[in-house]
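Here the complex is missing one protein chain, while the rest keep their positions.
Naming follows writing order (A, B and C), and every chain is counted from residue 1.
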Amino acid sequence: MSPTAELAETGREFYRRGWARGGSGNFSVLVARRPLRLCITAAGNEKGTLDDTNFLEIDDDAEILQGFGRPSDDTLLHLSIYRLRPKARSILYSQTVSGILLSDKFYVDGSISLQGFDALRGLAGVESYEQTVRVPIVENSTDQIALSHVIENVLIENPNIHGIYIRRHGLYSWGETVEAARRNIEIFEFLFEVTARA
Amino acid sequence: MSPTAELAETGREFYRRGWARGGSGNFSVLVARRPLRLCITAAGNEKGTLDDTNFLEIDDDAEILQGFGRPSDDTLLHLSIYRLRPKARSILYSQTVSGILLSDKFYVDGSISLQGFDALRGLAGVESYEQTVRVPIVENSTDQIALSHVIENVLIENPNIHGIYIRRHGLYSWGETVEAARRNIEIFEFLFEVTARA
Amino acid sequence: MSPTAELAETGREFYRRGWARGGSGNFSVLVARRPLRLCITAAGNEKGTLDDTNFLEIDDDAEILQGFGRPSDDTLLHLSIYRLRPKARSILYSQTVSGILLSDKFYVDGSISLQGFDALRGLAGVESYEQTVRVPIVENSTDQIALSHVIENVLIENPNIHGIYIRRHGLYSWGETVEAARRNIEIFEFLFEVTARA
Partner (left out) sequence: MSPTAELAETGREFYRRGWARGGSGNFSVLVARRPLRLCITAAGNEKGTLDDTNFLEIDDDAEILQGFGRPSDDTLLHLSIYRLRPKARSILYSQTVSGILLSDKFYVDGSISLQGFDALRGLAGVESYEQTVRVPIVENSTDQIALSHVIENVLIENPNIHGIYIRRHGLYSWGETVEAARRNIEIFEFLFEVTARA
């Protein structure tokens, strides 16, 4: 399966679960590191019915190399993550009821903290369920450039995080493969639901 | 895909999600503006298994031009929306636990208010998550003519709304395409669930 | 589609929704009225994977006319319903979290009362959402003969009911067709969830 086909399959599954709605968030996959090139869903695409025509290939300046459509507002955010996480090859997004509720509740704390759950061991680099995993929460902004700078600071200051929550928006998570990024999202959304219902 | 096939596909998906049950609510799509002609599900049809035989083509007076079955009680309501929303080409309906609970809870306020959620940007004309989106709530009635007059007043007084909730009944939303109306429903139902669980 | 194929399809859908688990409850369909003959799922069959081999044809004395397996404990209950509801041609069963919680909560009241919901109009004979629909709750029993007598009394005393809840067990509902019985179940389970979450 090609990487964009994997993104499309992930979109179908996230849509089925009610984790993806058109317009919010984007999926991407790295094409090359130097110079940076990536495939990213175009603005406003439904994630449940993605096909090859829904992706843009862009460069480091968010210039379109291939594909039709407008790059999404949060393309800058994807570029920031790829620049500051040299191992990341895919970035995914999810938007759920539990996640949004937690992003509001723990906004003052600055992060959602998860500890003691065996499921955490599915995250890359987490060896024990006793380890505390934090997902930083950042305020949403209508200024995408300002938002991407905030994201960059969060990435620099938190070298071990697996994802970032944009308040009342959704979760971005990345991995070395589409499968790894998807596993992160599935683990986080599960533990968000546990935490929201606790 | 033909517009009625899109309605059928939407019905299957809404049924799968538990948003549609036979008897409540109807889906429609515009066939022509002048004179007004539309295809609408006949009374009592299950939304999960719609096919071409489940639609009626009707005119501005709710007279049947084609198809078998009885027009639903709320056909007048569809006609009111098409008359007062010249851009609308499709109207959809959903019925969920969270929506019904909110329609009761916020009935005294007259509307369900949504603000601060990034998902709102998926609604036509909503540019920022900071914008407040209101869904007016109207009382249900056994008198369909009276109900359609109430709906007309709500549409006239609220030029920017994307949907109307009939208390303890369900959500009507419209769009320039079936896809746009469906996206509205998906966004509203998601945010209803967030609000109900908050 | 044959009536047993409709039951199998209903079982797959109820299983998908998490409304059916092996061992609890049974589905049936009438074969003939005089003398009474019906097809009913055999004891302990998983409802998600029914095929023709999972049904027994039985007579009025619960004697097996065709098929393999043991009749379920609640076969008597099905016979009681068919005898006392001459229009019923199918009986279905569902078991959900919300239903079980309500059957406990409203046990002292003797029934779950539903009123004011538009969805109620999908039940046969319910013309207005203002009508009150009651689902009697009966205590479960290890004595199936005693339980079927209780059910008979409930049916005689409540001529207009569409279903009976066995406490901490599940919902039995019947209709003139498999589709009508299924619609009843879908409406009740939806409104049980609304009521449980209210």
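Here is the rule we use: contacts are C-beta pairs under 8 Å (C-beta built on N, C-alpha and C of every residue); 3 or more make two chains touch, one makes a residue touch a chain.
Just so we're clear, the structure is a prediction, and the values are computed from it rather than from any experiment.
In the full assembly, the chain not pictured is in contact with A, C, by the touch criterion defined above. Checked against the full complex, the one of C:65, C:97, C:124 or C:198 touching the unshown chain is C:97. Counting the whole complex, the residues of subunit C in touch with the unshown chain are 18, 21-24, 44, 46, 95, 97, 100-101, 104, 140, 142, 166, 168-170, 196. With the whole complex as reference, residues 17, 116-119, 121-122, 128-130, 179, 183, 186-187, 190, 193-194, 197-198 of subunit A touch the missing chain.
Following the convention adopted for this analysis, only the chains that are shown with their structure count from here on.
Taken as a contact graph, the chains are arranged in an open line, each linked only to its neighbours along the path.
In the contact between subunit B and subunit C, the residue numbers used by both copies make up under half of all numbers at that interface.
Subunit B and subunit C, compared by their mean Cα positions, are separated by 32 Å. Note: centroid distance subunit A to subunit C, computed from Cα atoms, is 45 Å. Annotation for subunit B: no residues touch two or more other chains.
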